[in-house]
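Heads up, one of the protein chains got dropped from this complex, but the rest are sitting where they should.
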Amino acid sequence: MLRFIVRRVLGAIPILFGLSVILFMFLRLLPGDPAIAILGQHATPQLIAQIHETLGLDKPLYVQYLNYLGQLLQGNFGASIIDSRAVADTFAIRFPITVELTIGALIFAVGLGIPLGRLAARHPNGWIDGLVTVVSLFGISIPIFVLGYTLAFIFAVELHLLPYPGPIDPRLSVDPVTHFPIIDAVLSGNPGAVVDAFAHLILPAIALGSIPLAIVTRITRASVIDVSNEDYVRTARAKGLTRKRVDDRHIMRNAWLPVTTVIGLQVGSLLGGAVLTETVFGWPGVGSWVVTSIQNHDYIVVQSLILIFATIFLTVNLIVDIGYAFLNPRIRYS
Amino acid sequence: MAVQAPAVVVRAAPRASRGLWRDALRRLLRNGPAMLGLLFIAIFVAAAILAPLISPYDPTVGVIGEAKHGPSLQHLMGTDSVGRDEYSRVLFGARISLTVGSVAVLTGLVFGCLVGALAGGAGGIVDTILMRVVDVLLAVPGILLAIGIVAWLGQGQLQIVLAVGISYAPIFARLLRGSLLALRESDYVMAARSMGASPARVLLRHMLPNALTPLIVQATLAAATAIIDVAGLGFLGLGPGDPRVAEWGEMLTGSAGFLQNAPYLIFFPGAAIVISAIGFNLLGDGLREALDPRLKR
Partner (left out) sequence: MRLLPEPAGRIEGGRVEFEGQDLIELDESEMRELRGKEIAMIFQDPMTSLNPVLTIEEQMVETIKAHKKITGSDARARAIELLSMVGIPQPEQRLRNFPHQFSGGMRQRVMIAMALALEPKLLIADEPTTALDVTIQAQVLELLSRLAADHGTAVILITHDLGVVAGMTRRTNVMYAGFVVESATTAELFAQPSHPYTVGLLHSMPRLDAQPGEPLIPIEGTPPDLRFAPVGCPFAPRCAWRVESCWRGMPPLEPLQPTTEVHMTGSGATHRCACWNRPTAEEASAGRPLRAGFTAAPEPIGAGR
């Protein structure tokens, strides 16, 4: 088991290494002086010289790369050219917002997708199954921003049921301590703020979670149907176990396995989708930061954020793989 | 107590592939949802081709003083914030979305197949290196990779095609390599090889045709996501960047401002994206069932 974990961790390292090479080349491969490309319309001779200095552009390429890598390993991702703040600092403020949104979407997708998948699998090709199939078809076919605005229109503009936009009502002036909107609301000791923070999370979480929801539902359905046809499920029924016990213990314990893998992979689509969701709902997280940085041609930030997102994605999948191994005794004991 | 004859599993040999394809086509034609999907696609293809003929207005010319008029008989889908006819823009938008989306998928397919065939065919160190590169690309969440590439290459239709195409290529590469590896172990490829067929012949005649079916299915489903991703780029302001072309995603860029007084400006282009994506998804699922009858969804 330990060998398995070590092998997986070691497997992720060359991927990040390779990505850092690609991102490093990203700036150098732009035509012309990278400093001008980085600075764009902000270029002044003084700034250009400064960039040359920090990037070490006069040194050979491999030295530049080693410098870059060395900086990365120290957690130094460089600074934004817009506000000169270190990427790592701004990230620390914005990331909790994205995490909260992503977790909310994941809870929505998994919390609803698994029961729906099980329900559909109970009577394959029955009417519930058909309904679930149609809903999941919509889920994967509707862009996040279309769904997001539609939800905002229905629930915020027309029905006034839920707030839009932002992660929390600014009039509540909650102190940003952890930068997680809900946790900060709790810390503020104002119950109204907690309710408000949760209410703000609902619509973006649904918009972001719709694709994972559709996929988790489909996989759960397929997996439950597969497992239900296994011999050991017949054995369990032949032993006279109750239906609930057969479902929960014998079917779900096995059906979980492919579902976990898929949930891990969905984290990627959640991180990518956060870019759109945060833009639609005006959340000042990492996703909307990617968009403004691109609009500002703030390449250093874009480059760092891509690397960070990839690292998070790989880490989550590593954890999921290890979790999978724990769920699956055939791997755990080999 | 019956003496059971073992079930004989026959994998269609490449030679018999014509019959196989015809069977698949027949199953596809009988698949209701897939035909509905095809109908959706056909409607948008027709809209894209006929846009200049059937559009009531010039999609690029706005009329001052007619901005944000709701749907009416003059303007079926209303007018946008600079007074352009939304219906004409949705029609013309089909051109961008369908061409950019499908060309992007084709680009991804070509790149992916080259890499996948090279890796799966050559094996060894070539395989290892190529697959590591694929792993690197897959580690970046799809749309983010496309965003990064557009940021790098700049705006424009070709750039979007490349960006979305490259973000899909790793998926195709992995799929093709996987089936090539599986096929390499299969009995009839072994048989072909033992009869002295050259490696290139084995790859081209015996393996590729069989590895094709999952690729076709995946490519059709990818067309749905490509349309969504292209629209996403447009929405984020990374679209073609050309005021002369209408693009569904771009039409939604200012949506926050439409919520209060012009929600139809969100609804119509949004519906166009959703319906065309549903079309490709339905067709893709139908193709999967038709090409692999053992599989049911």
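Letters A and B mark the chains as written, and numbering starts fresh at 1 in each.
By our rule, a contact is a pair of C-beta atoms (placed from the backbone, for glycine too) under 8 Å apart; a residue touches a chain by one contact, two chains touch by 3 or more.
What you are looking at is a predicted structure, and each value in this text was computed from that prediction instead of being measured.
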Original post:
Of A:73, A:159 or A:238, which one is in contact with the hidden chain?
Top reply: A:238
Subject >> Residue among A:118, A:179 or A:250 that touches the chain left out of view >> reply: A:250
**OP:** Could you please point out the chain A residues that touch the chain left off the display?
**Re:** 228, 230-243, 245, 249-250, 253-254, 257, 327-330, 333
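Following the convention adopted for this analysis, only the chains that are shown with their structure count from here on.
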Original post:
Which residues, counting only chain A, touch chain B once they are in their complex?
Top reply: 14-16, 18-19, 22, 26, 30, 133, 137-138, 140-146, 149-150, 152-153, 156-157, 164-165, 218, 222, 268-269, 271-273, 275-276, 279-280, 282, 290-291, 294-295, 297, 299, 302-303, 306, 309-310, 313-314
Original post:
Can you name the residues of chain B that touch chain A in the complex?
Top reply: 132-133, 135-136, 139-145, 147-148, 150-152, 224-225, 228, 231-232, 235-238, 249, 252, 255-256, 258-260, 263, 266-267, 270, 273-274, 277-278, 281-282, 297
